[in-house]
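What you see is the complex with one protein chain gone and the rest in place.
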Amino acid sequence: MDFNHSDDRQMLADTLGRYLAQKYDFETYKRIAVSESGFSRETWGALAELGIIGALFGEEAGGFGGSGFDISVVFEALGRALVVEPFLGTLMAGRLLADRHDLLEQVIAGTSILAFAHFEPQGRYDLTELATTAVRAGDGWVLSGAKAVVPQLEAADHILVSACTDGGLGKSAGLSLFLVPADAAGVTVRGYPMIDGGRGGELLLKDVTLGADALVGPENDAFDGIEATVAAGIVALCAEAVAVMAVLRDATLDYLRTRTQFGVPIGKFQALQHRMATVALEIEQARSAVINAAAALDGDRWHRERAVSAAKFTTGRVGTLTAEEAIQMHGGIGMTWELPLSHYAKRLTMIDHQLGDEDHHLERYVLLGTEAGEA
Amino acid sequence: MDFNHSDDRQMLADTLGRYLAQKYDFETYKRIAVSESGFSRETWGALAELGIIGALFGEEAGGFGGSGFDISVVFEALGRALVVEPFLGTLMAGRLLADRHDLLEQVIAGTSILAFAHFEPQGRYDLTELATTAVRAGDGWVLSGAKAVVPQLEAADHILVSACTDGGLGKSAGLSLFLVPADAAGVTVRGYPMIDGGRGGELLLKDVTLGADALVGPENDAFDGIEATVAAGIVALCAEAVAVMAVLRDATLDYLRTRTQFGVPIGKFQALQHRMATVALEIEQARSAVINAAAALDGDRWHRERAVSAAKFTTGRVGTLTAEEAIQMHGGIGMTWELPLSHYAKRLTMIDHQLGDEDHHLERYVLLGTEAGEA
Amino acid sequence: MDLNFTSEEEAFRAEVRLFLAEQLPARIADKVRTGKRLTKADMVEWHAILNARGWLANHWPVEWGGPGWSVVQRYIFDVETALAHAPRIIPFGVSMLGPVLLEYGSDAQKQHWLPRILDGSDWWCQGYSEPGAGSDLAGLKCAAVRDGDDYVVNGQKTWTTLGQFADMIFCLVRTDPKAKKQEGISFLLIDMKSPGVEVRPIILLDGEHEVNEVFFTDVRVPAANLVGEENKGWTYAKYLLTYERTNIAGVGGSMAAFDWLKHVAGAQKKAGKPLAVDPYFAARLAKLEIDLENMKTTNLRVLASVAHGGAPGAESSMLKIRGTEIRQEITALTRRALGPYAQPFVSEALDEGYNGEPIGPDYAAPVAAEYFNNRKLSIFGGSNEIQREIITKAILRL
Partner (left out) sequence: MDLNFTSEEEAFRAEVRLFLAEQLPARIADKVRTGKRLTKADMVEWHAILNARGWLANHWPVEWGGPGWSVVQRYIFDVETALAHAPRIIPFGVSMLGPVLLEYGSDAQKQHWLPRILDGSDWWCQGYSEPGAGSDLAGLKCAAVRDGDDYVVNGQKTWTTLGQFADMIFCLVRTDPKAKKQEGISFLLIDMKSPGVEVRPIILLDGEHEVNEVFFTDVRVPAANLVGEENKGWTYAKYLLTYERTNIAGVGGSMAAFDWLKHVAGAQKKAGKPLAVDPYFAARLAKLEIDLENMKTTNLRVLASVAHGGAPGAESSMLKIRGTEIRQEITALTRRALGPYAQPFVSEALDEGYNGEPIGPDYAAPVAAEYFNNRKLSIFGGSNEIQREIITKAILRL
């Protein structure tokens, strides 16, 4: 039992943290987050050079990391700095592209960016509510459909798209994955700003014609891979969420120590003290949930999915508490654009809207509990 | 719009309150609550003489009350004194016996006591999970089955029993009601103490042979009456609950004002102040819920059932909060048998186990929302 | 006990509804219903419509232009206008300054300012909070020094809602720096066009410009603009803060917002079925609806007590807390209902005349921003912590 990171991983985290502290301060964030592109290609390249993208992938994929703890260390550091760059899509798509060495090499080098376009407009957080289809045409495929709220879709050079090849709405069988160049004919990307900074996009596929090599992984049998890569995405988001919580907690504690009202620092008011004790306690619980999920990411499916749903539920619940208490205790100033706090609160709240919210994962945890496999 | 009681009703409440303050103090309660009979027939007679039982029934039934607010006024006063006497069963059974004038006259006079035996061991809080059967035999009926946790069953002279006459488990059609003398052959009453004082009992019916006149109300069509009388029972329990909450709140506030630790009354600690503000606020919400339910009791079925489920949900939720906070803020002393507080907390907690708990009524409220009839 | 309104009150409700059907511009109601931005012109237009009917200052005495309504009529009006998606009445002139002038103003002040509130000549804003004086309002520092027939004002106010539109500001200023903090405060009316007044926007977390900082540098204010006595301003400030709080629970607004939430939850799909029937979401909706029903009755109980001559007092602190909790939970659930589509935020989509294709469902655009914006409800206007302090002292007596 050891809750310390290995030396290599700790060094990576320190390097990344130092870089972001110097080069990705709050002013930089604000500039990038509302910019036209919604991310900085320069920053992306610099982070690639530091090895951050490589840390997200295993050696078989040309990286030097890829475990649950590698992912959580990186996303914690990214979360602390509110980094909006396209790490999540690159992580999720990249994990499914382990056998595309050439592409992954570019990805790890930062010269090619990936998006993972799976969820659909009517599907909410459901992994199987897919209406996008891919039909064989000669040697190749023709894709049609729509994908919803893909993070940093406009940034992507290649989009990994899921489609029904032999199944129907709501079924996990019959799904396949396709690698779609962002500039393929029939691909429309409709980008927009996100409320927590950065950009997202709707993907429209209209008779997009692809070659045979566009198929990624086993035909009709992509679901297990999709579920597993979403699990990795959840570990990433949960780690990011816990880092954001810690920033909010520390900023609120600082404010409580320095803001005076009625002649004393407001941190002397016991009602606020006890509420902050609850917030601090819950954040430690959330941190434990993320550790559990990261540890389970490389294990068997049932334990992995239970642990990631438990973690996403926990960070959703604790995230709302933390964001709302941080704003409330700051009072009016906590509502302002000027203060970093409000941006952390927005990010934390929006994490609950990615890859399934608190309710979704509680229900999923319950359903997994009734499945065979309980230890 | 008027939130004051009529003069008559207020006078009744005052009379009852005065009587109980004088004759049903905490020592009396403790004596009666753990006594062999689990209630006091003497008290019962005295309260009948004051007209309290008559206040529970309408004029058509020989009483002079019977509205939702009559019931709530009486049960609030009973709740304040932790009265364990068999009012609930008498209320619920009596409302279904409006055409049995002779019997009701005795009931109102306090010389006959009723129990309402409806719920069954496997049925939890479900109104239709009934396995008890009544079969025609000549002119009369033969009843067999078991009824669960009937309050003050041993005290009853007559037991109103529901049974399937033409239906099955889980159906509301085909139910009928029968008036069973407590001393009928084949009737077994297994009494026991309740954790919140007073007694309850399991009713076993083994080939209980009854005459034709045992049938109460329409054959096969008793469900609507059962649901309506349970609604009245819920209004009664909710009014009792709010009265108990108010006692707990006031006792806790008194304690906070007088108990000193660290050199000050503990009521000066802001964390406790703000929690008590929440408790006080929630109790007012619960009181409003009871007013809504009492007002709806005599209205159409859909609004009535929504309002009583809303009230039972609310008093369940707020009851747990109030009982747990009252004990917690008292500390060790709040855990002792010696203090009235712990008995009020137990009663409040157990009200949630009568006629459907918080979860049951939330689910029911949701189901009613999907039914036709929404205004 | 009677929870029903009288037939006269029901007739009044019908009258209000008829008025709204005829007079509330559909264009404006649509903007309110769908969460679009209101312009100053929209708000001015609605005030003028109400004023034409004599319903703008509905809690003022008849002799000053009020309609002579009971508290119950005012409640009915508040609820019905909210349910019809009318804009709220901007409170600074009508509901805040008006009552103070009526109670403490000179005849000349009343005759000058009150009609101008009604006819829209002056858009008022509020100068109470300062950067160092939030919950501790009496700790304010903005100073006014008597100089001949003027006061000279120096200092800063903040959180001045819609101050960017204002012609006038009523301010709490410190006129005796040596007195105890509540005792050196005066209540002053300041022309926003005076030299030395500067308004700077504060952008909130949703990107909106709704509140402002107001800076005063050697601003000369005629002494005639002092309300009541010098150094007695705290009394007037407290009067303003406790006056007319029968609508503090915001029942009508929450009812309208809850209806909207049900609409959204009915339209959103989960596994092909309406989200509203999903057990988890349905339970959240039901809890909220029950809370709202309970609060409606609590509100009526307070109202009835006022109608029977009682004072609203600290009960309104309970209504403020629960009312804002409910409203915040409504916006939180609406956000939750949207799922992934809570994330996109196209600010221009909230402007009238925007005709871009919506991102996701057409009701999605304002939802997350409204959730974040509504965090203010438990902060501004006396934070919920301050309300708990009031309950502690006045109701719990701890």
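Letters are used for the chains, namely A, B and C, taken in the order the chains are written, and counting of residues starts over at 1 for each.
One rule holds in what follows: a residue touches a chain if its C-beta (ideal position, glycine included) is under 8 Å from a C-beta of that chain, and two chains touch if they have at least 3 such contacts.
Computed from a prediction, not measured in an experiment: that's the story for all the values here.
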{"item": "Interface partners of the hidden chain - shown chains only, full complex considered", "value": "A, B, C"}
{"item": "Options B:Y125, B:W141 or B:F223, residue touching the unrepresented chain", "value": "B:Y125"}
{"item": "Contact with the hidden chain (one of A:S144, A:T260 or A:S288)", "value": "A:S288"}
{"item": "In chain C, positions touching the absent partner", "value": "279-280, 283"}
{"item": "Absent-chain interface as seen on chain A, which is shown", "value": "1-6, 9, 69, 253, 256-257, 265, 267-268, 270, 272-274, 276-278, 280-281, 284-289, 291-292, 294-295, 310, 313-314, 362-363, 365-366, 369-370"}
{"item": "Chain not shown, touching residues in chain B", "value": "119, 121-122, 124-126, 129, 148-149, 169-170, 190, 192-196, 200, 202, 260-262, 269, 271-272, 320, 324, 327-328, 331-332, 334-338, 342-343, 345-346, 349-350, 352-354, 357, 359, 362-363"}
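By our rule, only the chains that are shown with their structure count from here on.
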{"item": "Inter-chain centre distance, chain B versus chain C - centres from mean C-alpha coordinates, in Å", "value": "43"}
{"item": "Chain A and chain B, separation of their C-alpha mean positions in angstrom", "value": "52"}
{"item": "In chain C, residues with contacts to at least two other chains", "value": "385, 388"}
{"item": "Numbers and ranges of chain A residues touching at least 2 other chains", "value": "269, 271"}
